[in-house]
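The complex appears here without one of its protein chains, the remainder shown in place.
Letters A, B and C name the chains as they come in the text, with residue numbers starting at 1 for each one.
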Amino acid sequence: MKPKPNRVLADYGLYFVLLALVLVSAILSPLFFSYNNLANLLTQASFTGLLALGMTFVILMGGIDLSVGSMVGFASILYATVLHGALFTFMPKEIFVYQGAPKLTPILPLPLDVLFVLAVGAFFGLISGFISYRFRIHSFIVTLCVMIFTRGLAVSYTHGQPLFGVPDSISYLAYGLPAKIPMPTIIWLGASLLCLLFLRYTRFGRGIYAVGGGEEAARLSGIQPAWYRIFPYIASGFFAALVGIMMSGRMGCGDPKIGQGWELDAIAAVVIGGTSLSGGKGSIGGTVVGVLIMGLVINILNLLEIQAYPQAMAKGIIIVGALALHSVLSRRRSR
Amino acid sequence: MKKRVLLVLSVLLIAAALLGAQAKKILIGFSHVSMNNPYYLAMDKAARDTAAARGADIIVLNAEEDISKQIADIESLMVKGVKGLIVNSTTEYGTMPIIKKAKAMGIPVVAIDRPLYGDYLAYVGIDQWKAGELQGEFFTKKLLPAGGNILLIIGDPGCPASIGRGNGMLSILDRPENKGKYKILATYKASYNQMLGMQKMEEGIAAYGDKIDLVYCANDSMALGAQAALANAGMEDVLVAGIDGQKEAYAEIMKGGQYKSTVINNSWEITQKAVNLLVDYLDKKVQPKEKSVITGTILVTADNVKKYYDQNAVF
Amino acid sequence: MNPSDAALLEARGITKIYPGVVALDNVDFQVNAGEVHCLAGENGAGKSTLIEIIGGSYTKDAGTIRLQGREVEFANPRHAQELGVAVLHQEIPILPHLSVAENIFLSRQPVSGARLISYAEMNRQARRWLEVIQADIDPRTLLGDLPISRQQLVSIAKALSLEARVIIFDEPSAVLTIAELKRLFQIIASLKAEGRGIVYISHRLEEIFEIGDRVTVLRNGKLAGTESIGRIDRGTLIKMLVGREIDESQTGGGASSVEGLAPVLEVRGLNRKGVLEDISFTLHKGEILGVYGLVGAGRTELARALIGADRVDSGDILLEGRKLKISSPREAIRNGLCLSPEDRKTQGVFLEKSVQDNICLPSLNSLKGGLFLSYGKIAKYAADFVSKLRIVTPHLQQYVKFLSGGNQQKVVLAKWLGMKLKVFIFDEPTRGIDVGAKEEIRGLIKKLAREGKAVIVISSEIPEILVISDRVAVMHEGRIEALLRRQEATREKLMAYSMGAKSE
Partner (left out) sequence: MKTNLFQGFRQRIAFTSLSRYLALVILFVIASLLAPGFLSLQNVMNLLRSFSFLGFISIGMTFVILSAGIDLSVASILAFSGVVLGLFQHWGIYLGHVDKLSLIFPTPYIFLTVLAIGTLLGFVNGLVITKLKIVDFAATLGMMVFARGLAFAISGGRTIFNLDGMALFMGRGMIGNIPFVAILWVSAIVVCTVLLRYTVFGKNLYACGENPVAARLSGIDPVFYKIAVYSISGFFAALAGICMAGRLNLGEPRVAQGWELDAIAAVVIGGTSFAGGKGGVVQTILGVVIIGMIRNILSLLGILPDPQEMIMGGVLLLAVIFGSLGSRKGSLAHA
């Protein structure tokens, strides 16, 4: 029983697509291979990419996390408020008093505030994971509620106002160019590598696959599902918070409205990458490719000056197209 | 297999349609916040027309009220090698870092319609605060001299236009002589869109019912929406005021109904000014005289509306 | 039997209570080193509960478990495994997307210094265990790509790799081919020789007599007795099982011989690449055709092909001389063919639906009052069959998942009886049903034939085939190897043909 040729295609077909897209783009636009454009493409892909990493864990485990988009907004505002010492203070009811440019009074020193926000993100993930596991409620519903809650929290927290005053060290996370490589990309690819190793070469990682593939089977092979079922949400929340902080850097301020609908982009990227929504099957590599494919198509449409609206349609077509590709290539299923 | 081909084809087709837009004129970029109301659409058209008239190429990108998309838009404009940028910023601060980057790349930025935080060439638009004050004056002097409850519908909290227009008005209400006479029931956000204006107004009606005496909206589109909602609920006695001088608003004011006032904020004029200013700067190295080019803000009420109403204006 | 201290594993007074049910009532059970201890009992007798407790999946409500005299409390399967008790589950739990090796070593993957999994090492070890059971399977293949029987082999390898002192086999034979079963018995023998304790659960009495040293019988949660195989015979064992005599040997389907019976279903040269090869036979009115064959011989595939669940490459199906073109079960049923599938729970019934809904589903169109469904008619229709088939259920709204296997099978049967169907195909109608109910089901099938229906019964239990069929078709590798009259059909012949021996 050696892997069938179409299995190989099924696994690597996506990479060919990516390659093809790169070539097409290069042909279509002379600008494509310009340093600026590539840097651009990668930077913009990185944010979705990081969210997609966390999402990959969740989907591999057989769940889904709709709350990441809101988490980005919340983390972004939370980070800014940590810097304002405005932590946990709701603003007056008929808030509409203009702050002016608020003065920056960090209540936590630099590394700590970041860690704090990341911890909060992870904690929210923990909540979703726990509820979904303990009460056996479909993660779609739980994270949907958490999504609504978190967004509401973020927006009412500052009544929707962006909070200004994010230190340059954070902006560096978004704009820095060590060795001419965009900082977000370094973070993204670095994280991807770690996740890849984690999922492929640790027992816990394999356990996530196992629980996703069949909880009972995993249990009988001596795996206690609880943590495997909860951890992915923690990872997802963590990455969402990370993105939130980086976005604060990118905007130079915290904005509670940031990240709306990003959860769907992340999910799309993951499924395009060949991770099965029914769990237990997929890979980080695929996700990275998925993110790149989406970013690439948007990028080339941009270069061709195709307006935003057709772009959205294109996105829809890619999602269905890529999945159709998968299902066509791996048609050994269905007894 | 088939799908991949299809994918490539679709991209190719779109490309074929759009290749051949290469010329040697100056290229400027306009990062627009949104196209969700006539005011913005007018800006879009004005920008294209003026640029064409000045023999410049212009790329307009629409951020759909999403700051992160706006940043991405500006980045891709830079990639396309624009010589100058016009930015109608989603939030006041949000574009600061990217504008810094633009400056570093030697691309001048003209802020339009909404003041910017950061290092830009010039701001073209009305004095948002003043517009708010004009309305405030009108409320306190004419509409509700005895005081009353006001419902506030702003665009986006982070948006300088909303901040100015809102706080300008509030600053009048805070004057000693008005202290305690007026109450702000609530502040809703409807991102300058008529539909959202209507929906928020409905929420407002559900929450405050006939407590509401006056609805003040940060632009006319939302005001028109709010008015529709009030009409549906049969609350013709609640007063409505907006800003921008959209011609539908003029029409309403002329009817002499509940829609009482607006403030002229001619998006066409603003955009024209901005484009010319930028092109002059790039072409003839003309430094703008002042940092902020303020266009006229005039209160329009039933008394003077005839003067400004133009049936076939774009906006 | 002497409760010697040689007892590897000794369970005393095990009791397990579910809300309203006493699943196990003070049961004693012990396994000695180097013995094969069979565990027998009807479904719901408590076998599974017992081994789940011994295997650490369930917790017991009372009783003690001793391993070599030391008392232990199993927290979870993992814990039991570490202490040397491994269970080989009946419905093999597999992770289709993981490789064979990983399924074997899940959560025990060999790790290198940095606690990173070493795949080379894992595959090497996996290959070793697979060799032990002489299964040539590449440890890197995804388990999902293997056929059931080989998946079973993998889980055997897994059980071995745990190097447990007590290994519990829960009905491993259900899906194994004869050859594989023989190998399994060799393995068990060798394990026995190594002095491990084996617990072997099976419905097939002959297996118990073949490999068992002792047998323990459970009857609705209570210990019916433990005997050493030497001392008992089939009859007594069955008696222990059901608590009453059952005459297995009574035979007689519908027709005594098929001569002069009108042909109902004619199958000519049915082909499906790699699955079915030139299948041809004729089925007569009132005849029961038994189809015997080893797993993978294409019995189920034949059934599915006949009712259009799978497409065929070539061949004709004629019903009463009329040529049918069946491309879906829907059309098959329209034409008067129906299938009661092998996997009852997932394909035969709707577990989450009421008895009534299950019975009426296919015939709803005839249960309308005017434009809309008439629940009066539906209830009446269902009640009718419940009484006819003596389906044991508190009432019609009972969810089918709460019925016993036998009654579920009856529900499946009832589904079809109400429609004017001509050909009934039963795939393993009595699998996993306790002895008593088996008889009832067979009775119903025979009755069907006597009423002039044409019936096909697929079974992997030779006794059942011999008891029920008028003729027997023996399949091997997708072909019908032989079509035997009942008179000429013998255990040996069926075996021989099913293993591809042309003639004896």
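In this section, a residue touches a chain if its C-beta (ideal position, glycine included) is under 8 Å from a C-beta of that chain, and two chains touch if they have at least 3 such contacts.
Model, not experiment: these values are computed from the prediction.
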In the intact complex, which of the presented chains make contact with the chain not displayed? A, B, C
Going by the contact rule already stated, which one of B:186, B:238 or B:264 would touch the omitted chain in the full complex? B:186
From the list A:29, A:81 or A:150, which touches the chain that is not on show? A:150
Residue numbers in chain A that touch the chain omitted from display: 62, 64, 66, 93, 131, 135-138, 140-142, 144-153, 155-156, 159-160, 264, 267-268, 271, 276-278, 308-317, 319-320, 323-324, 327-328, 331, 333-334
With the missing chain put back, which residues of chain B would touch it? List them for me. 35-38, 41, 62, 186-189, 193-196, 198, 200, 202-203, 206-208, 228, 232, 248
Even though one chain is hidden, which residues of chain C still touch it in the full complex? 19-21, 307, 309, 328-330, 332-334, 339, 341, 346-353, 357, 361-362, 364-365, 368, 372-373, 393-394, 398-399, 402-403, 415
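Methods note: only the chains that are shown with their structure count from here on.
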Could you please state the distance in Å, as a whole number, between where the Cα atoms of chain B are centred and where those of chain C are centred? 72
Between chain A and chain C, the Cα-mean centres are separated in Å by 46
Give, as an integer number of Å, the spacing between the C-alpha centres of chain B and chain A. 32
Which residues, counting only chain A, touch chain B once they are in their complex? 13, 16-17, 20-21, 24-25, 28-29, 31, 34, 36-37, 40, 43-44, 47, 94-98, 101, 158-162, 164, 171, 174-175, 247, 249-253, 255, 257-260, 297, 299-308, 310, 314, 317-318, 321-322, 324-325, 328-329
Listed in rising order, chain A residues that touch chain C in their complex are 1-3, 197, 200-203, 206-207, 209-210, 213-214, 216-224, 276, 280-281, 332
Help me check something: in the complex, which residues belonging to chain B touch chain A? 1-4, 6-8, 10-12, 14-15, 18-19, 21, 59, 61-62, 64, 66-69, 71-72, 75-76, 78-80, 91-98, 101, 117, 152, 154, 156-158, 163, 166-167, 170, 184-187, 189
